[in-house]
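Written out below as C-alpha cells is the structure these notes cover.
Missing here is one protein chain; the remaining ones are kept as they sit in the complex.
The first chain written gets the first letter, and so on, giving A, B and C; residue counts start at 1 in each chain.
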Amino acid sequence: MLNTHYPQITDNKLNDVEISLQEPISKINLRGKSKEFFAKVGKVLSLILPNEANTSSFSENFNAIWLSPDEWMVYFKNDDEKVIFNKLYSEISKVNYGSVTDISDQWICINLKGSKIYDILSAGCSFNFDQFLKTDGLSTQTIVNHIDVILHNKNTYNINLFVRRSFSEHLCLWLNDSAKFI
Amino acid sequence: MFLINCPFCGERDQSEFSSGGEAHIVRPKQPTELSDDEWAEFLFMRKNIKGVQFERWNHSHGCRKWFNVVRDTSNDKIHSVYKMGEKPPVK
Amino acid sequence: MKNKYSIFSLIKNAFSDHENWQQAWGDPEPKKEYDAVIVGGGGHGLATAYYLAKKHNLTNIAVVEKGWIGGGNTGRNTTIIRSNYLWDASAGLYDHALKIWENLSQELNYNVMFSQRGVMNLAHNLQDVRDLKRRTHANRLNGIDAIWLETDEVKKFCPIINTSQDIRYPVLGGTLQRRAGTARHDAVAWGYARGANEMGVDIIQNCEVKGIKRNGDKVEGLETTKGFIKTKKIGVVAAGHSSVIANMAGIKLPLESKPLQALVSEPVKPIIDTVVMSNAVHAYVSQSDKGELVIGAGTDSYVSYTQRGSHNIVEDTLKAILELYPIFSRMKMLRQWGGIVDICPDASPIISKTNIKGLYFNCGWGTGGFKATPGSGDLFAHTIANDEPHKLNAAFNLNRFVSGDLVDEHGAAAVAH
Partner (left out) sequence: MDLRKNSQSEIAKQARNLGIKIYFNHVVTNTFGYRRINSVELMELSDDGNTTIGNKIKLNCDCLGISGGWTPMVHMHTQSGGKLDFKNDDQVFIPKEIDNDQISIGACNGDFDLETIIDKTVNKINIFLEINNQDYKNTKVECSIEKEKRNIWLLPNKIPLGKTKCFIDFQNDSTAKDIKLALKEGFRSIEHVKRYTTTGMATDQGKLSNMHALGIIADTAGVKMGTLGTTTFRPPFTPLTFGTIVGRNVGKFFEVVRKTSIHDWHVDNKAQFENVGQWKRPWYYPKNGETMHDAVQRESKAARDSAGILDASTLGKIDIQGTDASEFLNRVYTNAWSKLSIGKCRYGLMLNEDGMVYDDGVTTRLAENHYLMTTTTGGAANVLGKLEDYLQTEWPELDVYLTSVTDHYSTASVCGPNSKKIINKIFPELDLSDENFPHMSFKNTKLDNINCRVMRISFTGELSYEINIESKYGKSLWEKCISAGQEFNITPYGTETMHLLRAEKGFIIVGQDTDGTMTPSDLQMDWIVSKKKYDFIGKRSLYRSDTIREDRKQLVGLLTNDPKEILEEGAQIVSDTNTKPIDMLGHVTSSYFSPNLNKSIALAVVRSGKNMKGQKLIIPMENKNINVTVSDTIFLDKENKRLNA
C-alpha cells in the first residue's frame, strides 16, 4: 500500500493559539463563466458559488471560496475523494463549460484557532483584518511572511489557512515562531 | 509604497501587486507585417510619463487579474482603477 | 584664471583668515545663443561640457540644470566604481571611464577622493559561479583586472562576511577587481563644474527646460524658465528625467524610470575596507570616509518619479546585509533616500544621436551610472562635437533596439533553470 506523507506540521498550542493540520482535505479548482458552468456546479455540489469577492459559500459537505471573478476553490472532507472530482470534470471540463482541476495536494490546509491568531498573521502580513475577523465566511488571498496564502474565516477566531505544499513547513515554522512573541 | 484598490478584491498593499508598465500598448495583430522600426516601437519604446500615467497592474498575490490604473508617477497618487477592456477615464 | 588648489594656496589663505577664496564656478544668466547646450547638471552633464571645452574647443556652451548641480543621482548614489563588465562593449566603455578616474583628481585639480579599495562580487549559487567566472575570464582577456576568489579567499579579503556554509545562500566564491573602488560623488560634479567654468562654460542653475524647439528634423533651441536659448546642438543628460525631455522633442525612448533606494548607517570606525556586492541576495555595502556604511538597495518594479521607494525594499536589503554581515545587526540606519534611475530593456546605457539633427541623448544608465561619469562625458562630448559616436560608444546607440543588437548585461545573469 502507498502511504501518505504530510508536511511536518506538528499540532501546537502556544499563547492561546492552536495550529493544526487539517489533511486530508479534497480541494478542487473551478474556472468558468457560462450559465451552464454554474448550473452544473450547483447540481453536483448542491451549492451556489459565491460571486462576491472575498466571500465563500457552503453546503452540508462543501465549502466554496471565491478566488477571482471566474475562479473558485471548493474544499471538503470526503472518503472517496475522487468521485466528486470525476463528476465535476466530466460534467464541466469534458463538455467545455469550464475547467476543473484537482488541487488537493497543491494546498495544505492548516487550522488556526484562538484570540491571538490575527496578531500572529499580522506580524508578517499587510492585509487589514478589521472586516475579515468580524464576519464569518469571509475569505482572502494574501501574503504571510512572503508566502501566498488563502485564508477562510470559519467562525470567530477560527480560520483555515491554505498554503502551497512546498511552502507549508516553512510557513508553519514561522507561525510557531511568531506565536512565541505575541 | 502605496495602496492599490484592486477592482476585484478591494484595497490592498502594493506589495501584493506587480506592475506591468504602460497600459494600452496593444500587441500588433499582424507582427510580421511591421517594419523593424514599428516592431521596436511596440517592444521597447515607452512614454515613461512624469505625471498622470495609464498603466497595467496585476494582483499577482491575490486574484491574479490584470487591470488598469491611472497613477500620478510624480507622487504615486492613484486617480482611478478600471478593468481590462473598459474605456480609460478621461483625464 | 582660477587659483590652483594646493598646499601653498591653503597656507596663503589661512593667513588671510580664508577671506580670499574664489568662487568655484560662476552664476551667470543665460546668453541668447550657444554653440551647444547640455541639459542636466549632474556629473555626466558637467563632464560632457568639460570635455567639449577641453578636447573639442567648444567653449561657447552652457549646462542648464533645473535645480542645483550634482543634486540628482550624482549626489544620491552609492559611489561604486568598477569596470568588470561582461560584454566587450561594456567593458570598453567602463574601463575607459576607470582609466580616467585614476588621474581625475590631478586632471581637475580637485580631490574627487577616488579610492581603489577593490570591489568584490559574491556568488551564492552555481549559476552565479558560472556567470561570475565567465565575466572574470572575459575581463582578463579584455585587459581588465579581475580575479576569482574561492570562499576562504573571500573571507580573507573581507573578514566580516559570514562565509559559513550553513546559511541559506552560502558564499560559494567571488570575484575581485582591485582597481575598482569608490569616489566622493559631490566632488566629481563640483570638480567638473569648476574645470568647465574655467574654460568658459556657463553653468546655469535653477533653469528648467520647458520645451525643445524644432524646425523640421533639426533642433533650434530650448525654452527654459530663464527664457529661450538658441542652439543647434542639445545634449540631454537628464538621467531619470530623460523621457520627460524626449517627450518635449516628440520622441519616445526605450526607458522606464524607477526609484532606486540607498541608505547610510551612523558613522563608525573603519570596519570594511572594500566594496562588496551581492546580486543573489541583493545588497551592496561599502564604508564612506566619514565612517558611514553606504548600502545600496534594489529598484522598485514600477515607474515612479517620487525619489522615494517602498519600505519593503529597504527591509529586504537590510535582511540580506544581516545575512552576510551579522555583525551589523546593531548598526543604526541614519537616513534613507531614493533616486530616479532610467533603465533600458538591456540594462545598458544609450549614448547616441537621435533622428532629430542636433539632439543627442546620454541616458539609460539605470542603477550604475556614477562609475561611468568621466568616460560617459568624454564619449558624449565626442559624439556631440563630431556628430558621430566614438568607437567606444558606437554599440550604445538607439538603433540597437530596432536591430536587436542589444548589449544585454542583465540577460547575462538569467535565472531560469
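Here is the rule we use: contacts are C-beta pairs under 8 Å (C-beta built on N, C-alpha and C of every residue); 3 or more make two chains touch, one makes a residue touch a chain.
The shown structure was predicted, so the numbers you read here are calculated from the model rather than taken from an experiment.
Asks: List the shown chains that the missing chain touches in the full complex.
Replies: A, B, C
Asks: In the whole complex, not just what's shown, which of A:Ser59, A:Asn78 or A:Ser99 touches the removed chain?
Replies: Touching the chain that is not displayed is residue A:Ser99.
Asks: Sort through C:Asp27, C:Glu150, C:Asp217 or C:Asp273 and give me the one touching the missing partner chain.
Replies: From the options C:Asp27, C:Glu150, C:Asp217 or C:Asp273, the contact with the absent chain belongs to C:Asp27.
Asks: Can you name the residues of chain C that touch the chain not displayed here?
Replies: 17-19, 21-27, 67-68, 70-71, 75, 88, 124-127, 129-138, 140-143, 167-169, 186, 190, 205, 265-267, 281, 290, 306, 308, 314-315, 318-323, 326, 328-337, 345, 400, 402-406, 408, 410-417
Asks: Can you list where chain B touches the absent chain?
Replies: On the chain B side, contact with the omitted chain comes from 18, 20, 26-28, 30-32, 34, 36, 39, 43, 56, 58, 60, 64-66, 75, 84-85.
Asks: If you put the missing chain back, which residues of chain A would it touch?
Replies: Within chain A, the residues touching the omitted chain are 1-8, 23-24, 29, 31-32, 70, 82, 93-94, 96, 98-107, 123, 145-147, 164-167, 169-170, 173-174, 177-178, 181.
The definition used in the following text is that only the chains that are shown with their structure count from here on.
Asks: Any idea how many Å lie between the Cα centroids of chain B and chain C?
Replies: Chain B and chain C have C-alpha centres separated by 29 Å.
Asks: Quick one: report the Å distance separating chain A from chain C, using the average Cα coordinate of each chain.
Replies: Whole-Å distance between the two chain centres: 49.
Asks: Determine the centre-to-centre distance between chain A and chain B, using the mean Cα coordinates as centres, and give it in whole Å.
Replies: A distance of 30 Å separates the two centres.
Asks: Can you list the residues on chain A that touch chain B in the complex?
Replies: Residues of chain A touching chain B: 53-54, 67-69, 71, 126-128, 140-143, 148.
Asks: Once bound in the complex, which stretches of chain B touch chain A?
Replies: Going by the criterion above, the answer is residues 8-13, 15-16, 61-65.
Asks: Quick one: which bits of chain B touch chain C in the complex? Just the residue numbers, please.
Replies: Interface residues on chain B, with respect to chain C: 1, 14-15, 18-19, 21-22, 36-37, 39-41, 43-50, 53, 55, 73-76.
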